[in-house]
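Heads up, one of the protein chains got dropped from this complex, but the rest are sitting where they should.
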Amino acid sequence: MQLLLEQLINGLTIGSFYALIALGYSMVYGVLKLINFAHGDFFTMGSYIGYTMLVFGIAAATAQFGPWTGMMVALVVSALGIALVGILVERSAYRPVYRAGRLPAVVSALGASIFLQNTIMVIWGPRYQAYPAELIPAMRFQFGQISITLLQVIILALSFILMAALYTIVQKTAFGSAVRATAHDRNTAALMGINFNRVILFIFTLGPALGAMAGVMVGMYYRQISFTMGWNYGLKAFTATILGGIGNLPGAMFGGLILGVLEMLGAAYISAAWKDVFVFLILILVLIFRPTGLFGEKTAEKV
Amino acid sequence: MAMPRRLADNDVVLKTTGITKIFGGLRAVSDFDLSVHKGEILSLIGPNGAGKTTVFNVVTGIYSPEHGDVVFLGKKITGRKPHSIVSSGIARTFQNIRLFPDMTCLENIMAGQHCRARSGIFSSVFRTPAMRREEERIRTVAEQRIAQVELAPFAHELAKNIAYGSQRMLEIARALATEPRLLVLDEPSSGLNPKETQDLMSFLKRLIASEDLTILLIEHDMNVVMGISDWVVVMDEGKKIAEGIPDAIYNNPDVIEAYLGRDEGEA
Amino acid sequence: MGNGKSAGLSKLFTTTPWYVPVLFSALVVIYPFFATDYFIDIAFFFGIYALLGLSLNIVLGEVGLFDLGHAGFYAIGAYVTAILNTRYQIPILALLPVSALAAGLFAYLVCSPIIHLKGDYLCIVTIGMGEIVRLALINNPFDLTGGPNGVFGVDFPKLSPNLVIDSSIEYYFLVWAVVGLSILGLISLQHSRIGRAWNCIREDTVAAGATGINVRHYKLLAFVLGAGLAGVAGNIYASKLMCVSPESFTFWESCLMFCIVLIGGMGSIPGVLIGAAFISLFPEIFRPFAMYRMLVFGSVMIVMMMVRPGGFWPRKRGGVAFRSLLEDTGNGNA
Partner (left out) sequence: MKYMKYVLMASVLLFMAAPALMAADKEPVVIGLQGPITGAWAYEGQMAKQSCEIAADLINKKGGILGGRKVVIKVEDDAGEPKTGALAAQKLVGQKDVVASVSTYGSSVCEPASNIYEKFKKVNIGYGVTAVRLTERDFKYFFRTCGRDDSQGKFFANAVPKKFKAKRIAIMHDNTAFGKGLAEDTRKALDALVKAKKVELVYFDAITPGEKDYKVPLTNLRESRPDVWYYTGYYAEAALLVTQARDIGIKCPFVGGNAAINDEFVKIAGIKVAKGCYMTNEPLPGDLPYKEAKEFLAAYKARFGDIPSSPWPIYAADAVNIIAYAVDKTRSTDSDKLASFLRDKVNGVPGITGPIGFTAQGDREGVPFYLYVVNDAGKIVISK
């Protein structure tokens, strides 16, 4: 029981990384029907920017104002930086090919992914980089038999705040409903005076920014980052997106969390080496019985 | 104007009994019976949302009904896949034309012959003599059909590049290429100008006269309905509310109410 | 890889000028006599990618099914060859059809339950399938696959005890002969009821069903044939490298195949050749750039899609450029 609960918490922690990344996939997919393969690399680059901030940029500030300020600054700077990168990538790699349809955009996205990944290698070098140790005090909380670290608490809290914030923006604000309308039917939305370009700007700012923050958190949690890690996280997050029902934001969040938990349970009770096989099998089974994902709407095709 | 040709002793080609189709609690079609007799043109009419297209989709296998049966030429075809229903002899067109836009007009029609051909993977790869003969036959049939709808000059144009009216005719030609016994047309005149509509009507009349064919159609244009139908069935809210020869339907108070009562603007 | 039986096929080249295939075949035949082994090897891998591109083109180009797990079929072919050859000394060439059948059978079994999925849902399932294959190879089930080490000591193909294919030029001709035969077969298919049925499904799945095409059957057929051809590529690859290991069959490899089809032009055989040439030649040409070469590669992919979104050599039909699926999702999922 103790083991199960510990694995659940570990699974939720990883799951919240997947969820944050999956949100970016889902938003872009919802509006553009584009699988943004470069998204995993936004995440990696965010992680590296956070690394640079923590190691060089704000070491002094951290010394003076404590680790919390450092962490927040790293998160914010990384989010802003990657939002900028996101817009640049959208402008240079995606916008010119939208008109041509979705498949050229897939190739373009793969190209952008290779480009970003190798840019990271050229800038930060091919070696693994390490986040500074003991950034957050190594405190633990004991709940009965299970213990949870302070860092885990921070990560879970922060992720849920970010997800809630995004959800509120998309569901409750006028701009959010413009995004949803565009996702639902781009042409009608345009007829209703919604500025498509602003919607694009919005999703390519928020999506990458969330990914970048996930990157910084991954860096703090595991303390070790590499320029190729985005591919793996990207694939998992994309899986989470589909699992939840693509284009559906709460679906993406739950998909991420479920995926993280499944992964941990698979590793614990089946086999660590076969856990990804387990995850993909579950995904395939879910899709066989619910062809549009766990939370996707069932759509009867209009004939 | 058209004389009621309907004869009780003519064979029933298609018969549906009590078909019911439910979408998320909504009964789109409810306990619907229909008999189509050999050699007639039967029009299915009714206001928008009456369930006409759903009936078509059930008949052609795109939907599987919750209850009821579809019997075609004496065989039960309920719940069979669309392609197998086509092979058994029912071909259809769609309300919002569904051609293969990036294939040529001729290829579109040749696709219709698919279910009448047998060549498998090996004979196709090695182009055996039998396969070539069959291709030749497919091509000949397609050429005849494209000539029949007067689109031969556009044979090698992409289907998406020809005029809207021509696309309608192409879709009918594709359906005919499957060598059907029953042709199911979903609003064939919609989007056509008056001249094209006239042409369509005379085309259908010629067709029924010259081939061993029965036609079931959904139509909104009352001129077409009155002009070519042998029998008319009226649907509303998923149910049949009336049927009869066109003149009788035209004056049926229930029908008038169904149309004028709620849904005047359409058609 | 003669054009020998082109008499009956000649009229199939209605939209490609006759001299293009003739010149290309001539070039393929003459090339190795003027190239060094290194350049022959590059052309060999070009041939492998051409085969892989052709095989994915059946699924993606002809039928419009998003398959991003094609490396899985490639891996099955390569591993079946490697395992059967090293354990039971079955000759490589005898294993050529065996690996094709094995990959085809595998495709049939895994695709049967998922074939009804649409667009991106099918896409992620194929990704999952490819990853499952790769992870299984790494985890060495039943001690068959050699785990991460892979299987080594794969033999050379032998035409007869004395005629062994072991030099670069011989491998080159082997792969290009297979490419040539596949192209002839695929052109035949494109101009048969099967090719038309595939295209119809891609254009409009519902209409295809309503026109009498057994959608499920032809989708599966495409997967099985595509997988079989990828299995053939795997067979040749395994014997050329004399060993197989999981890092050759990653998700990235599937992505490259996807790019081959799209860079060339969906459903276009000359397009696939161009795409394969790009994918295999480009990184070699840019070798001197060392760590910057993939940077260049990525940017060129983007630029290609800006300049020619329909691919370099889109399939032509009746003299009009063929740009399927590029317009919009059409009947994709909601």
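Letters A, B and C mark the chains in the order given here, with residues in each chain numbered from 1 onward.
Criterion: contacts are C-beta pairs under 8 Å (C-beta built on N, C-alpha and C of every residue); 3 or more make two chains touch, one makes a residue touch a chain.
Please read these numbers as outputs of a predicted model, since none were measured by experiment.
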Subject >> Contact list for the unshown chain, restricted to visible chains >> reply: A, C
Original post:
Of the residues C:29, C:169 or C:242, which one touches the chain left out of the display?
Top reply: C:242
Subject >> Of A:34, A:54, A:206 or A:229, the residue in touch with the unshown chain >> reply: A:229
Original post:
Since one chain has been left out of the picture, which residues of chain C touch it in the full complex?
Top reply: 36-38, 41-42, 45, 138-139, 147-150, 152, 166, 168, 237, 240-243, 245, 247-248, 283-284, 287, 290-291, 293-294
Subject >> Contact set of chain A toward the excluded chain (per top definition) >> reply: 3, 6-7, 10, 13-14, 118, 121, 125-128, 130, 133-134, 149, 218, 221-224, 226, 228-229, 232, 264, 267-268, 272-273, 275-276
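Basically, only the chains that are shown with their structure count from here on.
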**OP:** State the chain with the largest centre-to-centre distance from chain A, centres being mean CA positions.
**Re:** B
**OP:** Indicate the whole-number Å distance between the mean C-alpha point of chain B and the mean C-alpha point of chain C.
**Re:** 40
Subject >> Distance between chain centroids, defined by C-alpha means - chain A, chain B (Å) >> reply: 49
Original post:
From the C-alpha centre of chain A to that of chain C, how far is it in Å?
Top reply: 32
Original post:
Which parts of chain C, given as residue numbers and ranges, touch two or more other chains?
Top reply: 206
Subject >> Shared interface positions of chain B, touching two or more other chains >> reply: 62, 94
Original post:
So in the complex, which bits of chain C are touching chain B?
Top reply: 8-9, 185, 188-189, 191-197, 199-200, 203-204, 206-216, 221, 225, 317-320, 322-324
Subject >> chain C-touching residues of chain A, taken from the complex the two chains share >> reply: 29, 33, 35, 37, 92-93, 96-97, 99-108, 110-119, 121-122, 126, 231, 235, 238-239, 242, 246, 273-274, 276-277, 280-281, 283-284, 287-288, 291-293, 297, 299, 301, 303
Subject >> Touching residues on chain C, where the partner in the complex is chain A >> reply: 113-114, 116-118, 120-121, 123-125, 127-129, 131-132, 135-136, 138-139, 206, 251-252, 255, 258-259, 262-263, 266, 291-292, 294-295, 297-302, 304-306, 309-310, 325-329, 331-334
